[in-house]
Every structure is written in structure tokens, then in C-alpha cells.
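Okay, here's the structure, questions in a sec.
Just one protein chain is left out here, and the rest sit where they should.
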């Protein structure tokens, strides 16, 4: 593996297994004993869009492994891009003094364009609505770690399934393990037909539903995302459905005791705050799992797993 | 001590003494011998408001002690906060990959809100007009270090005493050592009555005055702050008093030879630049003392003093 650009690179059970084991091993290692895989190496985090959580998580991961960070928090405004430089030139220039680039850019395909001219690894930390592979990997790693296994899980995916990038990336990974999907969304925000067609072809079970009433008690995993008011043509349509997609403690109490609730964060109001103390709420553990998955991915690029 | 949120935590002579000794010891240590208390630890500096001096001073302190820095220079604009995430969620997320958070936020009480949900230490680097405890601690450490003792000092506090956060925090600390205060301010910017009432109750002497004419030759410490024109309803009122609060070399020459002049910085024009070369001008030494006080505070959180 030379770059991390797309979740498609990871649709491979044995590769995922190796990553999970590496992340678990790092999670069991005291900080002072982390492998110094990136010792003497410089990693650039180039963010053309704000994403503090993702950037800081990567920067912690790099430094945990002994690497140096050089960073642009707001590359769009402060970099040569503002002077009209193309991304390929920026990439070639950073190749001259860094050993890797973690890039966030609003344009779909930007990470691939960077990788096409780069001799050092490019890690896609989100290219617009296109891909955010490390998020999908930390999501599936969180399910693996929190549930103990991935086989044949019943997974409820909730919210904006039409535009939700994280959901689109997660589904093909879970499909490898024969998940059964509950696709819970407002009618105007259902999963794109291309994705359901793919599930059908693979023989994966899925139910499309506009309310979670019949799903909550069934699922092993509830993956929440936000439904944005802006996606609706009129406010009334939004008001009619919105309560179906705000998770309260009362809802959670109908779920299996061992079910888990995940969310890519940031959350606005789609999970009530008193849910946080329920043991099924694992979205902050999910962030921590992300640190170790990112460390494992860096190891996979610069050493061996 | 789990967090550093308020100067009230430090109204304790024996704790202050331990911090002063620790800071003095660090100041006498060559850089290559600093204790590596934060080795293997990641500290996040999350600044929702610009404050380069405070942020960089903390980041130098953390790295001097062997820690890694992950940083957001402009978290308000670039972070998940912009997407509507509440501070508590941001804090919980950073808990997942860092060992401490140094936070600057415009809202009073924000640092306490972060601490209420945080398992890792929160350091308040300024929460609006409310508290900036490390500034107060570096101020009193500077007086201790520059004067050799804190007992019964005559301290002139100059400028905007009504809104001046640094002054409000410094007064109760100096009161522990029976300071005598000269409270020098325009009549519309006098110290809040709640603070003078507290001094009265403790039997601490203070004089309120609208000019420093009778105070300059008396004081051991002159703590300058800025009087902002915007605080006055009309320009004439400001013009009438402003020269009372701009310190010139001529003024300084009436002070005791061993007196010291401090200022929390940035200075705009309230101290004439030719004062800088007078040995009584100690406001840049004060910044350096701040580095060592911050290192001592970090040690108090992550090790023992």
C-alpha cells in the first residue's frame, strides 16, 4: 500500500483483520512504548477545509509514532493555492521536504490527483463529498472492537443516507461480513439506488424504512448521522420527520443491552445528551479507536503490519 | 490538582511557595536538562480567540517538558464549533487522543464547562472577561522573583480597574501577603465595590486615586494596564485623564530605585518606549517568568512539585 485514498482499497477481510490487530495492539501499548515507526520523518497535514478533530487526531497519531508534524490549518486561504498554484504543484513541492501528506480538500478526487504526482504517501482525510477512508476504517474498527466480531451484525444506519459520505463508505465494508442493514431515513434522503443495487447483487439483506420504530430493538449497531433541515424543500416536511431521527434515552432503552450507538461526530442535536451516559453510547470511544486505527494505517504505510 | 481553572485554587501561600520554588528551579536549569515530565504525552492548545503570546508560551513550556503539541490557532472558525458542536463534545472528543487541553474561549465559565466533562486536565488560558489564572500566577511570581519577597509590598495598580481581569485576579493573591494597594484609575473605571469590600473585610489597606502623583514615589510595584478610549462616553472625558495613565521616563525617575514596573502586555502606548531601558522596567522579564511558571504548573498537574 502506497497511499490511502479510498475505502475501496480496504474491501479485503484479511487486510482489515491485520489493521484491527495492529490497532488493538497499539491500544494495549503504554504511550512510552509506542513503536517509533516515523522517527526522523516529517508528515505534513494540509487542510484546505476546517476539520480540527480529524487533523488533531492524525497529528497525535504521527507524533505518537515519533514523527514530526508540519501543518497548515487553513491551506486554502494561507497557502500558494491562494496565489493560483495547482494542487499538483503544491504536492510536488511538499514532496521536497516531507515524507507524507495528510490532505483534506473540498474537491472530489483531489487526493487522487495529489497521489498521481507524489512519491511520498498521500492520506486522504476527506475530499469533499467523495471519500474519507480513515473515518470508515475507524467506524468499522469501532464496531469490531466494541462488539467483538463483525459477522452477520444487524446494523441500523440512520439519517441522511443520500448524501452521507461516511455511510456510503461503511456499507461495502460491513457487507464483507454479511451484515443485515436497516436503512432508516426520511423519504427524500434514502440511500442512492446504485448502493442498494450493489447490496442486492451481493445478496445482502436490507430494509429501507422511514422510522426506526421496528428496528431499534433489533439492531446490534445503531450508526447515527445528522439530518440537515437544509435538505428539505419546505420546513413542514422537515418538522414532520425530524423527531424520527433524534435519539432520546427513552429510545435507547428499547435497544438490546449489548447494542452500541456510533456517530461520526460532530453531533448537533440528533442524540440527546443524556444518552451519553448509557453504556451503549460508544461515539466517544469511537474517536479514541480512530487514533489507534490512524496509527495502524501509518504503520502500514511506513513499516509492516 | 486536576485542572487549572481559577486563580481561587491558588489562594494558598504554601501552594504558591511550592510553585515559585519549582519555577525558580526550572529557571536555573539548562534547557537540555529540563525534566521530561510530559514525555510521550500530547497536549492540545485549543484557542477560540487569538492570543499568540499565551499560546506560544504554553507550547514552548509543553515542549520543554518533552510533550507533543497539537494545536488549533483559530478553533472558533476552523473547528467543529463552526458546525454547531458544543464545547462539551469537543472536549470529550479531544479526551480521546490527548492528555491535556489548554483552552482559550470567549465565554466566561467555558473552561469549567470543559473540565466538568473531562478526564484529562483542562488549563484555562482565558475565558472571556472571567479568569486567566496563569497570567495572575506569572504576575505574582514575577513580583516574588524580582523583589525577592512578597510581604507587605506597596503595589500600585494602574488603569482600567473596573474591567481589568488581570488586576482582579492579582489582588486576592497579593492580599495573602498583606500588600498595601494604590488603586489608580479614572473615576469611571474604579475597582468593583465587591473587591474593595473584600479587601476591607480582610483588613487590607488600599487607597483609591485618580492620579498617581502621590503614589509613584511610594510603590514597590507598579502594575500598569491599558485605559481604553472606548470606555469613555465622550472623548473630552478621556482627554482630560489620559496623561495620568501614560507612564513616561520622567515619571519613572520619581520612583524608588528598586521599584519594578510590570504590564500584562500587549502594551499599546501606556508605557513610553524609552522606559524599556530603565532597570525598573520588568515587563519583558515578566513574560519569561511566565514560561517557567507555566512549566511549573504543568509539572504540578502531571508530576509532583
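The letters A and B name the chains in turn, as written, and every chain counts its residues from 1.
Rule of thumb we're sticking to: a contact is a pair of C-beta atoms (placed from the backbone, for glycine too) under 8 Å apart; a residue touches a chain by one contact, two chains touch by 3 or more.
Source: prediction; values computed, not measured.
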Per the touch definition above, residue among B:73, B:107, B:198 or B:218 touching the missing chain: B:73
Sole residue of B:63, B:188 or B:210 that reaches the chain not shown, by the stated touch rule: B:63
Option from A:41, A:55 or A:280 whose C-beta touches the chain left out: A:41
Selected residue (touches chain absent from view) among B:147, B:180 or B:267: B:267
Touch residues of subunit A, complete complex, unshown partner: 39-42, 44, 46, 68, 70-75, 77-80, 82-85, 88-90, 92-98
Contact set of subunit B toward the excluded chain (per top definition): 30-32, 34, 50-53, 56-57, 59-61, 63-64, 69, 71, 73-74, 265-268, 273, 276, 284-285, 287-288, 290-291
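The working rule: only the chains that are shown with their structure count from here on.
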Chain centre separation (subunit A, subunit B; CA means) in Å: 41
